[in-house]
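Complex shown without one protein chain; remaining protein chains in place.
Order as written gives the chain letters A, B and C; numbering starts at 1 within each chain.
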Amino acid sequence: MSHTRPQPVTSDKLYFSFVGTPESLLEDYQQVRDHSKKLCQPLRVEDYVVQSMDDASPTKWHLAHTSWFFETFVLARFRSNYRSSHPQYSFLFNSYYVQAGDRYPRPLRGLVTRPTVAEVFEYRDDIDQEMVKLIEQASQDIWEALASIIEIGIHHEQQHQELILTDIKHVLSFNPLYPTYVEQAPTLDRSVAETKWISFQEGLYRIGHDGKGFCYDNEMSLHQYFLEGFQLANRLVTNGEYLEFIEDGGYGNPTLWLSDGWSTVAQEGWQAPLYWEKTDGQWKHYTLHGIRLVNPAEPVCHISLYEADAFAHWAGTRLPTEEEWETASSKLPARGNFVHTEAYHPLPLSQPPANGELAQMFGDLWEWTQSPYTCYPGYKPMTGVLGEYNGKFMSNQMVLRGGSCATSQSHIRNTYRNFFPPAARWQFSGIRLARDA
Amino acid sequence: MSHTRPQPVTSDKLYFSFVGTPESLLEDYQQVRDHSKKLCQPLRVEDYVVQSMDDASPTKWHLAHTSWFFETFVLARFRSNYRSSHPQYSFLFNSYYVQAGDRYPRPLRGLVTRPTVAEVFEYRDDIDQEMVKLIEQASQDIWEALASIIEIGIHHEQQHQELILTDIKHVLSFNPLYPTYVEQAPTLDRSVAETKWISFQEGLYRIGHDGKGFCYDNEMSLHQYFLEGFQLANRLVTNGEYLEFIEDGGYGNPTLWLSDGWSTVAQEGWQAPLYWEKTDGQWKHYTLHGIRLVNPAEPVCHISLYEADAFAHWAGTRLPTEEEWETASSKLPARGNFVHTEAYHPLPLSQPPANGELAQMFGDLWEWTQSPYTCYPGYKPMTGVLGEYNGKFMSNQMVLRGGSCATSQSHIRNTYRNFFPPAARWQFSGIRLARDA
Amino acid sequence: MSHTRPQPVTSDKLYFSFVGTPESLLEDYQQVRDHSKKLCQPLRVEDYVVQSMDDASPTKWHLAHTSWFFETFVLARFRSNYRSSHPQYSFLFNSYYVQAGDRYPRPLRGLVTRPTVAEVFEYRDDIDQEMVKLIEQASQDIWEALASIIEIGIHHEQQHQELILTDIKHVLSFNPLYPTYVEQAPTLDRSVAETKWISFQEGLYRIGHDGKGFCYDNEMSLHQYFLEGFQLANRLVTNGEYLEFIEDGGYGNPTLWLSDGWSTVAQEGWQAPLYWEKTDGQWKHYTLHGIRLVNPAEPVCHISLYEADAFAHWAGTRLPTEEEWETASSKLPARGNFVHTEAYHPLPLSQPPANGELAQMFGDLWEWTQSPYTCYPGYKPMTGVLGEYNGKFMSNQMVLRGGSCATSQSHIRNTYRNFFPPAARWQFSGIRLARDA
Partner (left out) sequence: MSHTRPQPVTSDKLYFSFVGTPESLLEDYQQVRDHSKKLCQPLRVEDYVVQSMDDASPTKWHLAHTSWFFETFVLARFRSNYRSSHPQYSFLFNSYYVQAGDRYPRPLRGLVTRPTVAEVFEYRDDIDQEMVKLIEQASQDIWEALASIIEIGIHHEQQHQELILTDIKHVLSFNPLYPTYVEQAPTLDRSVAETKWISFQEGLYRIGHDGKGFCYDNEMSLHQYFLEGFQLANRLVTNGEYLEFIEDGGYGNPTLWLSDGWSTVAQEGWQAPLYWEKTDGQWKHYTLHGIRLVNPAEPVCHISLYEADAFAHWAGTRLPTEEEWETASSKLPARGNFVHTEAYHPLPLSQPPANGELAQMFGDLWEWTQSPYTCYPGYKPMTGVLGEYNGKFMSNQMVLRGGSCATSQSHIRNTYRNFFPPAARWQFSGIRLARDA
């Protein structure tokens, strides 16, 4: 195996402009690194090791991989004479950056028991020491390039923090002892107000990010898009509403489903959202707080695009396009039930939204759109090895918007485009309904 | 098994308006029915039976299914006291219309040896007799509904005629004796002129069909779409150009490929387009005229979206969006190398296109676009059982435009949207390049 | 592809001694060749083409392969200057003789529509003409080698004749129209006498064939085997008895099954023998005479070793070993309901066996033994390419004895060892019970 390393390219020209100071960058860096550790506090050593499906990774791997990212794309390129303390980790903890060298096969990540959890935390500490030095001592001529890549690394780690939560939830859910991630009193509200429809006018809108401050390359370029008039529901679909769909035979009625969705339902035997089970006539679901009764007032979550689409059809509506979602949310603050509220679960609306307002657009749950994930007009991938970050996934994935209870608030923008295959259910994903004006 | 039949609904309101007379409809009907027979003339009884993969169907099945369509959606609904001469065929030859009753599993179609080929042709004749009588005697009050559905059935049969050719090509290609469908002298041109780029201006364009005359529901509604300036290549990519991609290691360079595409290349061991093989240092490919040397001047065909996309990346370009393609072709006549030229293969350009003109936009090969197949704004599926025709396939399929050497010219419009999964290669599919202005 | 052909080796020394004359050999040859044609008379062209599973082959393939066998192992070796009229068939119709050259992949046999059925029959005629000449004109010095190999070829064709029947039954069974192979009045007996147990004494017995006259290599060498005292049931298990097992929950009780058998039951969803289905509360099964009510007096057939073994456990008995079966049958004439009775189905015992006698030991159904198929002490495979005939299959197959209603009587001996994997069900296989003395 050859462990090719990308060469220092201090002349990287990025598609966004870094706005910040060395001090703010250092603070952001340290906060994000601390948050990863915090998320792991409830875990036992055994929990870190397991990979429960090909799409998920062990906690240990996430912790090491995010450090490897800084080592490979920052330290090895910007720190002169940098020598890795663990060169063999490069092979183990590369994810998919083909140009960054060989990598260990993804589906086997759960077989690697060494380095141990303690050794991975030591590795993180080593990297952090070097990173802090580098940020503090960076010369002016590399600063713009350095700061931009570190900012990408920070956002990259935030993505993996979300996966740490969704992946460990998936692992623990297989355990018939139903271990909790953290204990928490269940939410008490049992009902929510009726959905109201908020209208938006037809017109030519601007979609995408202007590149001032951080964004991912897939949010660019800023372009015009013509929208017909449309309406969005003022809140997320609830468990109670979804139960009506189930009880109406939604999972058994092929005319509601996309053809691929119907095949998936049959093949996987889906009868309800992921983590739901019916025992003694009652629907329960596994949550990060253990097994609980399904609360009809909570937003329904852990559903696939297929289920979201079938539900929307059943309700005589449809899912929004990503352009509709972005237009509707363009004036809203990106605040909500994000990971720092420590709910680790979507929350019921405690009171109805004010007239004409959209609730739950940010946080709580990623909202499936009916838009396949494709490139915007004028899209230019990042140059170099980071060019593999986004563009190559633009096939058979669907766009989700708005962030979830597992996302960091500082990670989200109204232009942010998340994407998953239409059958994915282990993310905190839910339904916002739309209809033609 | 219950064989539910849809009830007569003479009040069907369709999304398009039928333009024609009883006489023209009868002529269209008879022409399309004759064409199916003509396509079968070169076949031996043995050829009709085989199903070479789940996605394909036996010739015999296509012949019976298209008749079943008229029987089920026309005769059983519009002919009073209609009694099928073969009620059990309803189960065997339904394709996917869930609401039209149970159906025989698709992957097993190749196991059904009876009815025999002769019996299937008798079945067709029975249906035709009834259909002719119905068209000739239809009363005015059902005419509009009747004529519209028959027109759908005619276009439906044209789609299956194309599949008869592509499916039998797939079957015969497995035979090491390389049987020909028809003999034909190979095309002689060995070179084509350089590609030129044709420019189109940014602007707000109309996309979709206005519903006057026949279209499929997926072409509606007519809507506005903003396009940035773009350029299209004035001809299709040739085998010669594609060979350069192969020889440059295109199939071995992951950075050129969509992630799903790269997995598919690895899993399927793709090294060249479907039907290509290299023997004694020479590339040959199986065609409907038998095994032939690859002619560098012919358009490259039988490639997947993944290969088209990788080639475009390698060439520093991209694939067009479907809106770009439709806008660029909106003034062009829908003429070209369609099935009635009886070439059954794409043809080299015998002379360069006139300045500023696009060649090969219609016929020769379906052109992959970078657009996933989704619904247009304001899309309304057909009501009733035919509502399953298009909408439910809007998941993980990509749009192709323009028709091929296996398509009937009368089947195609500039708004016509074909769709296949990105890994499909057995259709006559090729590459038109695009780039930003 | 290189089409290596085995070289003439007239000095082959075989393990058995041919007993017969040129005239008797010619008669045997012509009879076996005619019988293949006779078996095909009820078929339509379409039926010959299809392969319904990897383990089965199209009728057309059987017809061509048995001719290829004579061409490759007899004509090409013993006829000077022999030139095949269809050298490309060698690749298409080789089954598994690795040393006889490349071969077309088995699971794709059903995709080869050409040569047509008519062409295959012409091929057979060509071979027959050459074979007759060769037999008639053979010189003395090659006679022994020639005659022995032809005799193997005759027995080889008889094996494929049995497969023609079992494979076409499998094909036709997929057809919801339930076509018949031949019409026939159903058997009328509805009950049979109670099973009686026939005892055999412990002792050292001779097992295997002495090599005088034809046998397969796997029947040798003749050796001694010590048997404890045992008992055999005097007839086959009936459908009526097997229905008791089903109704007693036999398919749902894991303690009755071998572990592999239980996995297979779960995976395949077995609830009854192959070809059985319950409609409107009645068990029916598909037979070569179409779909019929299950007759409780007929021997149960189309069961796997797993089902035979589970039934035996349920009944408090066991299956016989092959040595027990051979010892018990050593004095019996090899007569019974073989293929030439044209019943194509096992028959109920019309009257109870005489006291102390075993009935149905030959014909009707192959009887599963509890003996894995292994080599006898001193086993020597045939030399040369025919060495691949038997020995290499001695892994995870079980021995069956006695022949079936699809077997030629002249093919069977009391030492004959048939073998199939324990999950195979498409052969005419049934149950003879045994127990310790």
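To be clear about the criterion, a contact is a pair of C-beta atoms (placed from the backbone, for glycine too) under 8 Å apart; a residue touches a chain by one contact, two chains touch by 3 or more.
These numbers were taken from a predicted model, which means no experiment stands behind them.
Enquirer: Wait, the hidden chain, what does it touch out of the ones we have here?
Expert: A, C
Enquirer: Considering the complete complex, identify which of C:35, C:196, C:223 or C:284 is in touch with the unshown chain.
Expert: C:223
Enquirer: From the listed residues A:176, A:316 or A:333, report the one that touches the chain absent from this view.
Expert: In the full complex, the listed residue that touches the missing chain is A:176.
Enquirer: Spell out, residue by residue, where the missing chain touches subunit C.
Expert: 96, 98-99, 204, 223-228, 254-255, 257-262, 306, 370-372, 374-375, 377-378, 387-388, 392-396, 422, 436
Enquirer: Given the full complex, what residues of subunit A touch the hidden partner chain?
Expert: Spelled out for subunit A, the touching residues are 44-50, 52, 60, 88, 91-92, 104, 108, 110-117, 171-172, 174-177, 179.
In the analysis below, only the chains that are shown with their structure count from here on.
Enquirer: Enter the minimum step count from subunit A to subunit C; a value of 1 means the two chains touch.
Expert: 2
Enquirer: Could you work out how far the Cα centre of subunit B sits from that of subunit C, in whole Å?
Expert: Chain centres of subunit B and subunit C, defined by C-alpha means, are spaced 46 Å apart.
Enquirer: Hey, what residues on subunit C touch two or more of the other chains?
Expert: Residue numbers touching two or more other chains: none in subunit C.
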